[in-house]
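Every protein chain of the complex appears in place save one, which is left out.
Now for chain A:
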Amino acid sequence: MTTTTVTAAPVRAVGRGHVRVEGRDKVTGAARYAGEVPFAGLAHGWLVLSSVARGRIEEIVTAPVLEMPGVLAVLHHGNAPHVETDFVGMMGTRPDPTCAVFQHDRVPHLGWPVALVVAETSEQAREAAESLVVHYDEQPHDVEFSAEDPDARHVDGHMPAVTDKGDLEAELAASAVVVDVEYTTPEEHHNPMEPHAAMARWDEGRLELIDSNQSATWVVGDIAQLFGLDPASVHVRSEHVGGGFGSKGVRAHQVAAVMAARVLQRPVRVVLTRRQMFTLAGHRSPTIQRVRLGAEADGRLRALDHRSLSRTSTVYDFVEPSAGVARVMYDADAHHTENRVVRLDVPSPTWMRGPGEAPGSFALEAALDELAEKCGLDPIELRLRNEPDKGPVSGLPFAARNLRACFEEGARRFGWDRRDPRPGVRRDGRWLLGSGTAGASFQAGALPSTATITAEADGTFTVRIAAADIGTGARTALTLVAADALDVPTDRIRVRIGDSAFGPAGIAGGSMGTRSWSWAVTAASSELRERLVPGMEIPAQGITVRSDTTEAVAALARKERHSYGAQFVEVAVDPATGEVRVRRMLGIFAAGRIVNPLTAKGQFTGGMIWGLSMALHEEAARDAYFGGPVGADLAGYHVATHADVPHIEADWVEDVDPEDPVGIKGIGEVGIVGVAAAVANAVWHATGVRHRSLPIRPDRILTAGNGA
């Protein structure tokens, strides 16, 4: 036994750069990911995906495959255990039926899981899976996404489909300047570096899952419901996660692994291939967005109309709510926003970094640039003239809205005041140069979480929380938060995450992770400090306290809570070849208290690079005839390379809301928001041509000609 030594630490940890606490493990390979944790007696499952886009399975010819070396079982709709999908999960929605594999003979999209072949080795399973013959009754499919689709419907998703304020048409008619334009964004995929992987093992009625996910709580809840289990008998661990970006919830591979482990009574691992991820991991729907802006000659908005159409599968309504961003960014006398969805024979889309805001800000912030041009106004001045003093549609007060500070600081550092507003007049050899800006925002939400902290007998503290570090540096951030809350140096804090046994916690998603978990850790720390009297003896098992923020989160006052940012981009365009190269990027953010400046910078610039990638490269090709993806790998689906990423800088301004109990807002998404618009606006400034479809590929530059 030792005595407690909770004394004032000389230096605060939050706000000072700290290297990742698991960084050494990751770079030396000691950190194990879900697909590489060894297990005795492990069997390997390989998913077989449909080769037709719509139809029914007529026959699965399993006999020859079952004779192949090492093959243990072929699971399919004829023999798989039943799973229950009629429930509402942690995310407030019923599960995407895509994860409920092998329950019927219908095929709703190309790449739908029709069977799982399990064998002694991964190679045997794959060979057998690729040999499995499946006969289909193929039916005509439709994957063509069109603005004129008569079946488009309003879908609410995590926000109302439609909002209205004022008389839009009257304000448009009375406007001195009107912009009415259509923008499109393509199908995009998350492509985290680590493919989805899960290992399931049953042990005396208890299920253990080693997984790569964004929330052990989410996976436990859905798996327990799907298989009719007591959540207490399901244990999910996800220690290291190589990226998620919205794609790592409950998906076909976990469910298939659990089924196979139950049928075979041995541990089974299922890993998705990169190609399979293009149909099984979710994606961002393409969007077609129409924006109508009506303004006085001085740029003040009278009307703001933003309508977005996205696409979903025939089995699940997921909406990419791109029009939502217009509800919070700018003031106008009349507002109309709506999100509509069409059902096609494609996989279900899902959340992807900056859901809604990433594509929505492209349309809205590019349209504002077009309005600035028409009004003869500086694009930043136009935005500042339309700053709302309360939620433009909700009427709610803002909790720290520092967008203006972002633009002002960004403009100063980027050298915006030296910018000649005329398009197409700057040249550097074969390159035309231009610069552009755009605003960014993302909601700052919080989810209920529990945490425990143990004051150990050796004077250290162990924090346990079912957080997920999907590459964000969450484990490190929580170490800093706990150190300050307990008033001890960081080397006395041990943070354990990624384990459902630690109790329920919010997801690593929606920019809510660090905010939600820090809240629970801080609450537990306060309680523990009350329990620890200086000089008291700590028993060998330590002293443990537990926090639960459910009530505190529910009691949070209703406000417009968002992170904000201003994006600045300089591009070079070769009009002869269509090449667009970004030369310089600056993002200035107002995102609450920044916990770890080192990893925060990485997360901001990571988002900005993704925005660059979205603007210029990312696009999944879908073949209308077959209904499936073409070039479904990282050679066919381009993301930005190092050579595409220029001088890039991210920084932040003070952003304090004294009434907020946490002070942290979350920075996971806001970095990507607005970048594509800033790039497109810069391309216009360079060439004089507006590009309203992403990505801005060389062929689009070449066919657009030299001037509007």
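One rule holds in what follows: a residue touches a chain if its C-beta (ideal position, glycine included) is under 8 Å from a C-beta of that chain, and two chains touch if they have at least 3 such contacts; residues count from 1.
Note that contacts and distances are computed from a predicted model.
Per the UniProt record, the absent chain's protein name among "Iron(III) transport system permease protein", "Xanthine dehydrogenase family protein subunit M", "Cytochrome c oxidase cbb3-type subunit 2" or "NADH-quinone oxidoreductase" is "Xanthine dehydrogenase family protein subunit M".
Of the candidate positions A:R430, A:R531, A:R558 or A:H647, contact with the hidden chain is made by A:R430.
Of the candidate positions A:E59, A:D164, A:D298 or A:D623, contact with the hidden chain is made by A:D623.
Screening A:V27, A:V88, A:A576 or A:V656 against the full complex identifies A:A576 as the residue touching the chain left out.
Within the full complex, the residue among A:R20, A:R54 or A:R697 touching the omitted chain is A:R697. For chain A, the residues in touch with the chain missing from this view are 51, 69-70, 121, 123-124, 127, 130, 430, 576-579, 581, 616-617, 621, 623-626, 628, 630-633, 635-636, 638, 640-644, 697-699, 702-703.
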